[in-house]
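In this view, the complex is presented without one of its protein chains, the others remaining in place.
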Amino acid sequence: MATAITIPAEREHYLNKEHGISSWLLTTDHKRIALLYLLSITFFFFIGGFFALLIRLELLTPAGDLVQADTYNKLFSMHGQVMVFFFLIPSIPAVLGNFLVPLMIGAKDLAFPKINLLSWYLYVIAGIMMLHAMITGGVDTGWTFYTPLSTAFSNTHVIEAGLSIFVAGFSSIFTGLNFVVTIHRMRAPGMTWSRMPLFIWAHYATSIIQLLGTPVLAITLVLVVLERAFHLCIFDSTCGGDPLLFQHLFWFYSHPAVYIMILPSMGVVTEIITCFSRKRVFGYHFIALASISIAVFGFLVWAHHMFVAGMSVYAALAFSLLSYSVAVPSAIKVFNWTATMYKGSISYSTPMLYAFGFIGLFTMGGMTGLFLASLGIDVHVTDTYFVVAHFHYIMVGGAVMGYLGGMHFWWPKISGRMYPEGWGRLAALIVFIGFNLTFFPQFILGYLGMPRRYWQYPPEFQVLNVLSTAGSTILAVGYVLPMVYFLWSMRYGKIASDNPWGAAGLEWKTSSPPTTFNFDETPVVTWEAYNYDEIPTPEEVAVER
Amino acid sequence: MSEHILSSKLYYTIWIILMVLTVVTAWIATVDLGPFNTIVALAIATGKALIVTLFFMHVKYTSEKLTKTVIVSALFFFLVLLALSMADYGTRHLM
Partner (left out) sequence: MSDSPATMEHGHSPALRHHFADVEQQRNAASLGMWLFLATEIMFFGGMFCAYLIYRISYFNEFAAGSQSLQLKVGAANTVVLICSSLTVALGVRAAQMGKRRLLVVLLLLTMLFGLTFLGVKAYEWHREYEEHHVPGFGFDAKNLIEEHPKLGIDPQHAQVFYSLYFAMTGMHAIHMIIGVGLFIWLTFMAWRGEYGPEYYTPVENAGLYWHFVDIVWIYLFPLLYLIDRKPLG
């Protein structure tokens, strides 16, 4: 074990400026709030992961022999709810976004620091409500809360879970609101829109979705609660309501929600790829515009989740066409990342490995989305494991890998320490292998006809399920490793310099970790983004010294 | 928001207009205009909403284009929700 490294006279920064629990629980420093979020979302990641492991354990055998059918319904429901609302949606924006947005644009903090703290408290309250719902019996409606199961027939804690997500939604809305105002109003002198890091553009686009989409989910959950509690008649078909109306309202948010989950990750990937190719990003304006396009177009495609639910086939045609078009801006980004790497000076650092993983896995996930957008194919593979594999490729192969890549990339800035690079690369490899082993068999399973959300299955599907479960245990190891060595690094990790990667961006021009107010003097920006032709590599800096 | 201080006369004028439009909309609902009843009712409501927004909420006097962009964007996506949902309900009978 390495010896602890301490600096004789440690300078003041945001971590050591004040001590004591109230300096954390009452902080308005965006960096501390980011860490509060880091702790909470990691906690919920474990909870969601725990449910996933139970699911995979049950699916080792064709018979339903680990848990009862009702319990299995609760497992996949709570896995989805926790992972979507308490991990993925906040993850990058609330941790990396909160930490980096002010730093990247040269501001002292976000526009509304107290609302930022409120946002975290709302998340915590929502989390406690969800935990209570889970502990006292859980929810079995699926994370999608479809009626009439949720409004009439389920005997589980639908109301509490629904209200918990309602509260979490406001946490999300306030984060988005803070980002939009900050980006519009608080950029440092010279930081024009075209000089902003694409990470900022990505979070701006994400925030638009959070602001405009989440309220619709909020009112939809309210209506479900009212119908369930007071027997209002909105979605109940026995009194003329339409269950499909619930689905329209639910997916109006929940489809754009997947773009909330992926756009920030794309922003991270852009930052990583430029740095470790040592090259200006290819097509800056195209990527920026693509982010905004994804946000806008993402609102026009929701009913592709309802193709077989009973909607009009003519409307389905329209939504299918629109769904194809929304893939275009994502594809543009993949081309631009590739072009950025072309003739670049590539380093295979841990963040870069995650970025590579992202590009490959997101592309696969995205293309399988196109299969699903096709009406003919969708009829066969909807509600099968094909869909499960599709969205896990994007959410886990895409979003989570981007999150991990970003955590590694900015860890020196956040903690002032370097993580151990060898372990970082190893964990990235384990994650990649574990991920593919878990989810690729599911594409095949789905295509062969195994339905999703089923607790037992025909024996001919067992081999693929066993492979998938094996993969999930490997994946779990890959996720635990970074947690271990990040913690380790806080005491034993190499002290990080201001800019250990030689990266572009204002956040690298201040100390690692930054002081509470980020910059000693408000920076004045006179250079273009990603000016890697001017920035020395860390090796060049070392040689100079 | 603008520093522009508006005259109280303007506020009272807008108030009177809103009152009048309220009476008009209530009365005209009792007159049979066929399908136009709905259109007229919504038009009057939109007119009232517009003058509240422009004058009471000072949107007419702000130099900030972003305010109008925010309002228009929200209205746009609200209309998307309505229009694309209606694309389903409006064409179901054709199946």
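All chains are identified by letter, namely A and B, in their written order; residue positions are counted from 1 within each chain.
The criterion applied here is as follows: a residue touches a chain if its C-beta (ideal position, glycine included) is under 8 Å from a C-beta of that chain, and two chains touch if they have at least 3 such contacts.
Here the structure is a predicted model, which is why all the values come from computation and not from measurement.
Displayed chains that the missing chain touches over the full complex: A, B (touch as defined at the top). Which of A:Leu131, A:Leu226 or A:Ile346 touches the hidden chain is settled by the complete complex: it is A:Leu226.
One chain is missing from the display, and on chain A it is touched by residues 107-113, 115, 173, 177-178, 180-182, 184-189, 211-216, 218-220, 222-223, 226-227, 230-234, 238-242, 245, 248-249, 252, 517, 521-522. The chain not displayed touches chain B at residues 1, 3, 5-6, 8, 11-12, 14-15, 18-19, 22-23, 25-26, 29-32, 37-38, 41-42, 44-45, 48-49, 52-53, 55-57, 64, 66-67, 70-71, 73-75, 77-78, 81-82, 85-86, 89.
We adopt the following convention: only the chains that are shown with their structure count from here on.
Rounded to a whole number, the gap between the C-alpha centres of chain A and chain B is 37 angstrom.
Residue ranges of chain A in contact with chain B, taken from their complex: 184, 208, 212, 216, 244-245, 248, 252, 299-300, 302-303, 311-315, 318-319. Those residues of chain B that touch chain A in the shared complex are 66, 73-74, 77, 80-81, 84-85, 87-92, 94-95.
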